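Input: one structure, supplied below.
Removed from the display is one protein chain of the complex; every other protein chain stays in position.
Presenting subunit A:
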Amino acid sequence: MTYELTIEPLGETIAIEDGQTILDACLRNGIYLPYQCNHGLCSTCKLSVIDGEVEHGDASPFALMDYEREEGRALACCATAQSDLTIEADVEVDPDALHLQVQDVVGTIVRFEKLTPDILGVWLEIPGDGLPFQAGQYVNVDIPGCSEPRSFSIASSPANPKVIELHVRKVPGGVGTEWIHKNAALGLELRVTGPLGRFFVRASSKDPIIFLAGGSGLSSPKSMTLDLLDREWSGPITLIHGVRTAEDLYFADDFRQLAIKHNNFRYIPVLSQAAADGLWDGTTGFVHEAAEAIFEGSFKGHKAYLCGPPPMIDACIRSLMKGRLFEKDIFTETFSTKSDGENLAKSPLFKKI
């Protein structure tokens, strides 16, 4: 049995399975609720049930008192749904979140193109009104032969929800991405679920924007940049894209053109393994090193959006924090592959980075 779980004050609705805890359902849907012990003792995850019935599970009688149960309080880490639910949790409303509905659609490949030796661009046409999304979000794609879907960020502008552009990096030994590289063909249909994720531009803030992209992590920043420029967002925007060699760069000319056209946009491609042939006269090194050099080590007052593989994200967070930019102004989308496996143990020091 699946119920609907609505989380206030976000106003988001997600599915919750029979026996699944509210906390688990939220975390799996990208909604962070504060929690600590995860087994009903510490009461950090206490919330209010506004509508519906819950089963309190193993909530400790000291962490959730009788009078609180009567008042409709529950512990997210123990409570399971007995009906559709509306809860109010201690989460912050993000004025920039669009909370678009997640859809299951079938997309048809209308164009595909090798962008670099290991990245395939795939354009999917979505029937009807398309798949409205917020720039930065991703979709899950079902791939034949894979039990779990693979996630890809949408690289195109949200101005056209009828065709979405995905960048598929061939992960060595990766069953899913290799299948797409091998089988991509015009007319091929793929089941797509989305839009997903909470990686989007906090455009209501006027703080200058820094996009830090690594490899195929250019996808979200590309969509976000196009969207901002379309909407004539007037603050300074810096996009730093790091790749290994010159042949790994893609859409570089498009970004150079945009930088010429828009005074507030600059584009810095960075090569970590530039060939010794002297042809590359641009920046070399890693993304975080380029960022430190460009901003002279000081990031205070900016908003930074990071998209790429885990080591690049971590290195960039360290540089940003060294330059006095902290969690509240740093937004990340980590591209991990199946082989990255379990994340290293985390402390509760940071919630989202």
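Convention: a residue touches a chain if its C-beta (ideal position, glycine included) is under 8 Å from a C-beta of that chain, and two chains touch if they have at least 3 such contacts; residues count from 1.
Here is the rule we go by: contacts and distances are computed from a predicted model.
Not shown: a single chain whose UniProt protein name, out of "ABC transporter substrate-binding protein", "Phosphate transport system permease protein", "Imidazolonepropionase" or "Phenol hydroxylase alpha subunit", is "Phenol hydroxylase alpha subunit". Although one chain is not drawn, the whole complex shows that of A:Leu5, A:Val49, A:Ala63 or A:Ile164 it is A:Ala63 that touches it. Residues of subunit A in touch with the missing chain: 8-9, 11, 36-37, 41-44, 60-63, 65-68, 84, 88-93, 317-318, 321-322, 324, 326, 344-350.
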